[in-house]
Each structure stands twice: as structure tokens, then as C-alpha cells.
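Just passing along the structure, written as C-alpha cells.
Every protein chain of the complex appears in place save one, which is left out.
Labels for the chains are A, B and C, by order of writing; each one numbers its residues from 1.
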Amino acid sequence: MRSLLLISGLLLAASTPARAAASQADFNAAYAAAAAAEKQAGTLQDQWTTTEADLKAAKQAAAAGNYDKAVAAAKEAEALAKASIAQATSEKTRWKDAEIR
Amino acid sequence: MTTDNGFWATRRLVLQGAGLVALAGFGNIAFEAAPAQAAVSDKYPAKAFTLKGDDTAIKALYGKTVEVSDKVSLDAPEIAENGAVVPISATTTLPNVTSISFMVSENPNALAAYYRIPEGTMPEVANRLKMAKTTKVTAIVEAGGKLYSATKEVKVTIGGCGG
Amino acid sequence: MRAQLTTRLGSATLALAALALGAFAFVAHAATPNEKIDPAADAKAFRDYFVTKFPKVKLDDFVNGPYSMNADMRKQWEAIEQFPPYDFALDEGKAMLSKPFKNGKTYADCFANGGIGIRQNYPYFDEKEGKVVTLELAINRCREANGEAPLKYTKDKMAALTAYMAYTSRGKLMDIKIPNDPRALAAYENGKRYFYTRRGQLNFSCASCHVQNPGRHIRAETLAPALGILNAMPIYRSKWGALGTISRRFTSCNKQVRGVPLKPQSEDYRDLEYYLSYVSNGLPISGPSSRP
Partner (left out) sequence: MASTIRVRAVSSGEVTEVQALIQHPMDSGYVKDSHGKIIPPHYIQQLTFEHSGKNVLVANWGPAVSKDPYIKFSFKGAKKGDDLKISWVDNKGQTDSTTAKIH
């Protein structure tokens, strides 16, 4: 549960729009962080399609020069990826609770 | 091409309660003549299939009006499990039936199928139709030159128009 | 900009909500570490659960999925099964089974009894390899061993061939064996883990739908019970307008809960198939079958 609260904090942080216009460097950093988290989710066999969609949207926006949008999408992707990591981590043991015995 | 009987026999194991299932072996023959060596009355009613709404389609197809009849029986599910494949059938106790048609009101074109029933053929037909969304379905029986109908509503949650 | 952000935030919030829901969904009974893996006891409990939950459904009828629990749907299904749209695929599969490869051999050379009536024995645990081998995998291995390109796992030819092989096995009881090999037990346990593990943004496990809610609707679909669910494979889904294999079904289940699917025939999927088939032992093969 602690990790979930942590994630919600991250998520709120991620959703606060940047005041100043974002740069390509901002995008690169945000995207790298998101991609790293998504990669970790991949090793846990628990990527989300929504994360993938955000990553793709981020790339497209960046390619079009819209870094505000790109950074926002990348940050959301990171938040989603982290949520999926939290899910996979907690499910490592929790799945047993659902088992029919 | 042939099919062996054991094949169908096994199917019955799982399909308890389904109607009598039997099979016909059949041979392929090369196709030669155009298929529609049909009589004039068997001409494809192209225009009626392009119209929107029951009334316009009925007018184009028959040129007369329809009355609701409890002698027409329409079998349609209450909720279609998938709008792409909805089993629909109709039968009637009326004599001198010459045709049966099916209208799906909410489809882009209401007329779905129109069956010419020659003498000696039972006034009963089953088919599978597509439905775009929840819709009225009407079976129209032409008997003794008059039109009789039965209507049911079919709820469609997964539409049959792709997607 | 604002509006877009709000929309995206919406989906992120959904993720959180789903997670939170998951956290409270069960009264946890603490899992004992190093619990003994007992597939036979699992299978009995699994079957008992469904039989108790659906006292009106005959055991053999569970393989008919949602149709075992909904009369209106069953009637439509029976109408469709009178002359099912997968009929053409059965012919194709039959022809495939006996048609020689370029080297003159056939599928029949790879399978017991020429591939006829053997569906109930798949998947099996290969003790030499130490892995689970599914029917779909065995088919492609057979092809590759004979110099043929593998088939796509999800549909078309693979679906047609497995449909025919299932068809010739109809009525035979699922008979999955777990050899006395710790690796086999581990594969079984891994499949079980996959089955009960919540995943995807919607935070659903396979069990969330097919154990806890069969017969109920999710969006427009009626959920099938997990007991015997693979006995009906492959399935012709009206939604697909075509036959799909077990690989296709697993993949689409993952996507439906907004999870990125694994590669067809990846180890987790194979283990999942092993587990799900084992707990459905004793129920008849009914595939291929039509589904909404």
C-alpha cells in the first residue's frame, strides 16, 4: 500500500503542467525516464497498452516540435509505467490470495 | 468432395439439444451457364435493397401495404450476442405464400433478404443477418397477394457493422 | 492544452483507482511460504468452485462457455452450430493434415495416431526439454523439422489445423499429465501464477473475469467460466469473423485489460495453457466452437 501512495504522489506531480515552455532537452529527459520505467515493467511482464500509447504520442509530438505536449505525454507514460511496476511488484505475492483452494 | 458420417456424429456429442443434424455429400460441378436462368418474377430487386427505412423498402419491393398478423411467427433473439451474426427465422400458418422478406429497420438499408417461395416450398425460412444497432426486425409474408407481418425488437450491444 | 492534459490525467487516475481497488478487493489470507504444490488438490478445488457456484450447469456443459449459463445466447449459438461458419476451416485443416510437405512427410508423421483424436493430450510437459509443449508449438516444430516455414500462431492455417485436430477429438476428455519432475510442477505453478496475477491498466487477472464473474457481462460480452475454457478452442468469434487459436485468445484477453500481450507461445502463455488445461481434466473437448 505504501508504494501505491508513493505512486499517487508521483502521478499528481507528473500531471502538473509545466509553466514555462518545454524544450527538446526537457522532452529527452522525460522520455528517457518513461522509457526506463516501461522497460522495467517489461521485465516484470506487465506493460500497459496505455503507457505504450503515451510513449508513442510523446514521440510524435516531439517530432512535430510540440515539446509541451511531448513532455506531458512522456510524464504520463512514466507515471503509468510506474503504476504498472507497482502493480506487478505487489502481485508477486498477492496473486495467491485470489487462488481457489 | 465427400464428408464422412463419423464427422458429424461426433459433433452431436457437444451439440445436445440442437435440431436434427444430417449431412449431404455433394460433388462439385464446373459452373457453366449464368446462374439466373430465372423466371421474370425472380429478378433481383436491386432498388429495394438500397433504401432507408421499412416503409420505403416495402413500397419499392411490393408496392402495397402491410398488416400485422398473429399468423406470422418471427423468431429472433431478445439480445443479439453479436450483431454480425443474428439468427433470424420466420414461418406462417397462412396459405398460398409466395414470398417472405426480412426488414432490419435501423440498418442503412432496411431490406435484408427477400425469399421467393414457389408452390411446394414450405413457408418457412431461417437465415443469419447483420444488425448495426438495437433495432426492430420485421418478417413480411406475402400470401394470396396480400402482405402480413410480425415484428420484434432485437437488442444489439456489439454492432454488426465492423469495429 | 489544458483539455488534453485533463483527458490524459483521467486515464492515469483510472489506473490509480484500479490499483486501489485491487488492493482492497480481497481479504488477504496470507500465503504460506514454500507451500507444497498440489495440482490434484487444486483441480478438485477448482472444479468444486464452479460446480457449487453454478449448480444448474452440468459438468460437461462448462466447456460451452457462456452458453452454459444463458438460455437466449444458447439458442442463438445452437442455431449457428447447426451449420457453423468454421465448417470451411475444418475442411482446410483436414486437407492440411494429410498433405505432404516438400520432403514428402506429413503432419501425421509428427503426431501420435496421425494427429487424429489427440487434442486432449495437449499441452504436455516435455521432460527432455524441461518445458511445456502446446499443440500449436508442436505443429510449428513439426513444420520446421521438415523444412517448412512456421505458421502464424494466432489464426488462419494454424487455426484451421488445430480446429480439425480438436474436431477429431470431440468428446474425449482432457487428459493433461504432470510428470514427477520439479520442472513440470514449476511450470504448472507459473501458469497458475499467471492466471491469478492482476495486470494491465484495468488491473484484472484472468481469474477476475473467468473465475469471479463468469456469466456476467463486461461491456457487451458474457464472460465464460475458466473451467473447460480451453476445451472449446479454437473458437470462431463473430467479433473476429474468423477462427482464432488459444494464442489469439490469450493475446486479446491481455489487450482487453489494457495490458501489452506477450509473444504467442512465450513461456508464460504455455505454462498458463498447461495450468488451465490441467484443472479442466476430465471435461470433454468441444472445439472448435463459435463464440460472440
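The working rule: a residue touches a chain if its C-beta (ideal position, glycine included) is under 8 Å from a C-beta of that chain, and two chains touch if they have at least 3 such contacts.
Just so we're clear, the structure is a prediction, and the values are computed from it rather than from any experiment.
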As a test of the contact rule: which chains in view would the missing one touch?
B, C
Who touches the missing chain here, B:85, B:140 or B:154?
B:85
Contacting the left-out chain: of B:58, B:74 or B:129, that is B:129
For review purposes, identify every residue of subunit B that touches the missing chain, sorted by number.
1, 20-29, 31, 34-36, 38-39, 42, 44-46, 49, 84-86, 89, 104, 107-109, 111-118, 120-122, 124-132, 160-163
Suppose we count only contacts with the excluded chain; which residues of subunit C make the list?
80, 82-83, 85, 87-88, 91-92, 241
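Here is the rule we use: only the chains that are shown with their structure count from here on.
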Which chain's mean C-alpha position is the greatest distance from subunit C's?
B
Which of the two pairs, A-C or B-C, is linked by more C-beta contacts?
A-C
For the pair subunit A and subunit B, the C-alpha centroid-to-centroid distance in angstrom is 52
Computed distance of Cα centres, subunit C from subunit A, in Å:
30
Within their complex, state which residues of subunit C touch subunit A.
1-2, 4-5, 8-9, 11-13, 15-16, 19-20, 22-23, 26-29, 31, 42, 45-46, 49, 192-193, 196-201, 203, 205, 207-208, 211, 255, 258-260, 262, 268
Subunit C contact footprint on subunit A (complex, rising order)
1, 4, 7-8, 11, 14-15, 17, 42, 45-50, 52, 54, 68-69, 72-73, 76, 79-80, 83-84, 86-88, 90-91, 93-101
Listed in rising order, the residues of subunit B that touch subunit C in the complex are 1, 7, 10-11, 13-15, 17-19, 21, 77-82, 84-87, 89, 126, 128, 157-158
